[in-house]
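Report on the structure given below.
Every protein chain of the complex appears in place save one, which is left out.
Letters A and B mark the chains in the order given here, with residues in each chain numbered from 1 onward.
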Amino acid sequence: MADRRSLRGRIQAWLVNRYPGQAVIRLTQKRIYILPTLAGSAYLLVVLLILLLAVNYQNNLAYAVCFTLLSLFITAILHTYANLSGLESRALLTEPVFVGDEAYFRYQLNTDRGLFQLGLGFDKAQCMTLDLVANRPANVEIPSLCSQRGWQQADLLYIGSLYPLGLFRAWSWLRFEQSVLVYPKPVAGGEIEALRGAEQHKHAVGARGDDEFQELKSYYPGATKSSIAWKVYAKGHGLQVKEHQGYAGNELWLDWDSWPELSVEARLSRLCYWALVFSQSGSRFGLRLPGKQIAPATGVEHKKNVLTQLALYGGGPEDGRSG
Amino acid sequence: MRDRIDQLVDTVSSVVLGKEDVVRLAVACMLARGHLLIEDLPGMGKTTLAHTLAHVFGLEYRRVQFTSDMLPADILGGAVFNQQTSSFVYHPGPVFTQLLLADEINRSTPKTQSALLEAMEEGQVSSEGVTRQLPSPFFVLATQNPTNQFGTFPLPESQLDRFLMKISLGYPDADTEKKLLKHGDTRSDIEELPVCIDSKMLQDIQTACQQVAVSEPVLDYIQRLAQFSRSSEEIVLGLSPRGALALIQAAKAWAYMSGRDFLTPDDVQQVFSSVVEHRLLIRKDLNYQADPIRAILTKVDVLS
């Protein structure tokens, strides 16, 4: 099996094993790798050519040029290394996304020296570049495509720099204990009728729920005209205001069994779509999944709750976070 | 004038027992020409505080109870048909007052909230093509129930920052509560309180507050606070430049009340929480023990 894996895959696996996932990572010599770039090698070649020139013409100033360039090469190692050393990165919370979207993994970078032209990305070829000011934490968001619902672990994060001269590349792979929750992809379809529970027939979508009358209060400035109990006023009891109980929406149920003809993922996608629609319109809705039920409610928290259940349904690893 | 302020604070504190700090903040808010949002559970003395403040400043005072079926016209006023003259006559709403106590503001629909908040922002009301100036000074003391209560429409974040400060009274401590129980309702005493600062003097003081000097190091400090709030993990939306300006405004009033004509980081720290808290969007799904807002104060160095 191991032979079949690509070299890169093996390196990745080795890196994953080498560094345990952490919340905060400080770059030290244990983690920073440094090698000459291709351009750096070409530079060395030119230095060698100049050395040949110097030797052949016995020209000591050409020797000096050669050695200056060579020393610069060596000094550049330190500079490039120093441009990464001491960088502190912290994984921040990542907002859940839908399948097919890009999750933005958020990181906070901090340093006590100014660092320049840091490249960050899950792919070495496609990096964000940023300059860091000393003691000014910077947040970066790095997109990563999510193709599967459930908890998705962040890839190894490449962080590297060519600064200052591009002769060397210093880099590190960071593994954070970080994952993102991926909701099913919302797919429109199906009829709203199918969602209605038998006992909720009187509620049509969009119908305003009747507030229940609670009590009468004496009039106060600013009370709406419609809430004034005119009948009571007519009876000579003075201005009274009708107080109503809080605002209640209609209740809807998102039911796993509404579309038996669909596959599991398609069902989840559709449920997800309707959950979003209902949240948008502020309707009260509940969720019924095999072995799981969420009581009807409204609000952002509820929506999150529902979507999470959909994301983690069945195959989704339940505790991806701790893993 | 500062003795008058102290006297005023004492007076208010004699009614709103054991809450001198909150009273000072509320007074500072008014001296900084800011609107005040009081968030608390019912029965904590929000109305008493607002009422007392109105009285000791000698301000005209009205109270509006917000409800879910309230319409903008119920606050701003509207045209009413007069049968004698057979014409529409504009009836000013309760907003035309020097101090408006907007009770349970988050019970009304966003539409109504917006109407009030707009009036607060602009200091005028436009109705049927006529723009009517609100009186000066004009304060709104709004109270709201904690937003997680049932049947509330939370104020939108974009409009929350119309309020300079958001304070909360909280339960009184044991001694105060005992005293409170002994004395019974103090509300009837309010009418007998002296007017400590009249509106002329209030305007002078407000002008004086504006003139409190803000030095470079303090500006730096405020900038660092804002910067830190933006890069903090626990905070989704950091402090906006407008929020930072509000911070300076409130801190200036605090500095004036402390008897200084220049701003120090101490003033900023004192008003920080009440000015900033409702302007930040704090991440709720993290279980942080520490208050992220006070964490900002502890982590940002005062010396640059």
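Everything below uses one rule, namely that a contact is a pair of C-beta atoms (placed from the backbone, for glycine too) under 8 Å apart; a residue touches a chain by one contact, two chains touch by 3 or more.
Just so we're on the same page, contacts and distances are computed from a predicted model.
UniProt name of the unshown chain, from "Sulfite reductase", "ABC transporter ATP-binding protein", "Multiple sugar transport system permease protein" or "Transglutaminase-like superfamily protein"?
Checked against "Sulfite reductase", "ABC transporter ATP-binding protein", "Multiple sugar transport system permease protein" or "Transglutaminase-like superfamily protein": the hidden chain maps to "Transglutaminase-like superfamily protein".
For the chain that was dropped from the view, give me its touching partners among the shown chains.
A, B
Just to verify: which one of B:A142, B:V218, B:A244 or B:M257 makes contact with the chain not shown?
B:V218
For the full complex, which residue in A:I11, A:V24, A:L78 or A:L145 touches the chain that was left out?
Of the candidates A:I11, A:V24, A:L78 or A:L145, A:L78 is in touch with the missing chain.
Give me the chain A residues in contact with the hidden chain, please.
Touch set of chain A with respect to the missing chain: 39, 42-43, 46-47, 49-50, 52-72, 74-76, 78-79, 82, 85-86, 109, 112-114, 116-117, 119, 125-134, 136, 138, 140, 162-166.
Which chain B residues would touch the chain omitted from the figure, given the whole complex?
Output for chain B: 21, 25, 170, 213, 215, 217-218, 227, 260-266, 269-270, 272-273, 291, 294, 297-304.
Everything that follows uses one rule, which is that only the chains that are shown with their structure count from here on.
Take the average of all CA coordinates in chain A, do the same for chain B, and state the distance between these two points in whole angstrom.
Their C-alpha centroids are separated by 36 Å.
Which stretch or stretches of chain B touch chain A in the complex?
Going by the criterion above, the answer is residues 62-71, 74-75, 93-94, 150-151, 227, 231, 233, 283, 285-286.
Show me the residue ranges of chain A that touch chain B in the complex, using the header's touch definition.
These residues of chain A touch chain B: 90, 92-93, 108, 136-139, 211, 220-227, 243-247.
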